[in-house]
Each structure stands twice: as structure tokens, then as C-alpha cells.
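A single protein chain has been removed from this complex, and every other one stays in its place.
So, chain A:
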Amino acid sequence: MEKFTTLSGVAAPLHMVNVDTDMIIPKQYLKTIKRTGLGKGLFSELRYKDDGSVNPDFVLNKPAYKGASIIVAGDNFGCGSSREHAPWALLDFGIRCVISTSFADIFYNNCFKNGILPIKVTPEQLEALFDDAARGANAVVTVDLANQTITGPDGGSITFEIDPFRKHCLLNGLDDIGLTQVKADKIKSYEATLAEERPWA
């Protein structure tokens, strides 16, 4: 997994609440057996018109947001299906950070497995970030994970909360399975107890 340390980029405002993972990556893109190449399907129902042409009104298609690496969105981002294709699609498209007031649990968790930083902010902070993002390519936002800060184009900065263990893994690009396998003896000993106490399980 790629590390996440600091990120400076254009932030795209997505003024929607309850953005579900079906919307982030519709089912027709889930037939792949690969993790890569899903960027083409990101928000495809919104990005493209019925005839397949690009919808110029959708935020990620606007010239001001070309190359955006941050999305600022409304409450409950990533609800619905557990499909990890959602963060894979974001990553493949070039999005490394999503900022919202709240995230659905499974999506939130999936982000950390893929080097994407989901940041929870207060409704007031979100409004301010929406204002920054409205300035498009003229407004670069900087996210610093080590210091847990988001700095706007005018130098104003806010701090955010994050679970220390998740932060540590993301900063260092750690592989979860590798971390767990260090505890192989504990798993073995748990399994021995399980075989005694709940052999039917």
C-alpha cells in the first residue's frame, strides 16, 4: 500500500449527501478480476450522459477540477455496498483524500487499506472547505496526516481527529496481513483454546 504523508491538490466539491458506493462505482464495473483500471467507471452515471458523452456539468468534468486529488462531500459518504471497488476507483482516478462530516463504516475502513485518507470534519468546517473548493484550480488545499491538519488556500488551518493506529499504518504504508502474521502464535494459541471450549465453532 502506498504511504500517505502530505497531499497538496485541488479539492472538488460534491454537494450531495448519502453518496452510496453504487454511485461511486456502478455494478457493471464490478465484473473485473483486477484492482486496477476502475477510474474509468468512477461516478460513471454522473460523469457521462446517456449517449456516452461526457457530462460537462459534473464537477469532476469541469476544467477547474481537472486533476483534483481531494473530494469534499456531504454527510454519510460511501454508504451501501461493501465493494472495495469504490476506493479502487477513486485511487485509480487520482483521488487520495475524501473529506466529509461522516462516512459509512465499511467504506471508511476500505479507504485505509488502499492509501486513501478519509477525514471527518464538523458541519461548519465542511462549509468552509466547500467555499475553498468552489475556487477550483485557484485553490490548493494541503492535507498533512502527521500533524492532522488541513490548510486552505488562504493559509487558514484546521485540525482533524484520526485513530492513532490507522494513522500509523497509513503514514508508513503498512501491510495489515504482515502485521497480523507477526501475531501468528497468538492465533495458534486462540485456536487451541477454541478447539477445547467450542469445538463445534
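By our rule, a contact is a pair of C-beta atoms (placed from the backbone, for glycine too) under 8 Å apart; a residue touches a chain by one contact, two chains touch by 3 or more; residues count from 1.
One rule holds for everything that comes next: contacts and distances are computed from a predicted model.
Peer 1: Between "3-isopropylmalate dehydratase large subunit", "NADH-quinone oxidoreductase subunit F", "Urea ABC transporter permease subunit UrtB" or "Sulfite reductase, dissimilatory-type subunit alpha", choose the name on the UniProt record of the chain that's been left out.
Peer 2: Missing chain, per its UniProt entry: "3-isopropylmalate dehydratase large subunit".
Peer 1: Just the residue numbers, please: which parts of chain A touch the chain that's not shown?
Peer 2: 15-18, 20, 22-23, 26-28, 30-35, 45, 50, 74-76, 79-84, 87, 102-106, 109-110, 113-114, 163-165, 176-177, 179-181, 183-184, 186-187, 190-191, 194, 198-201
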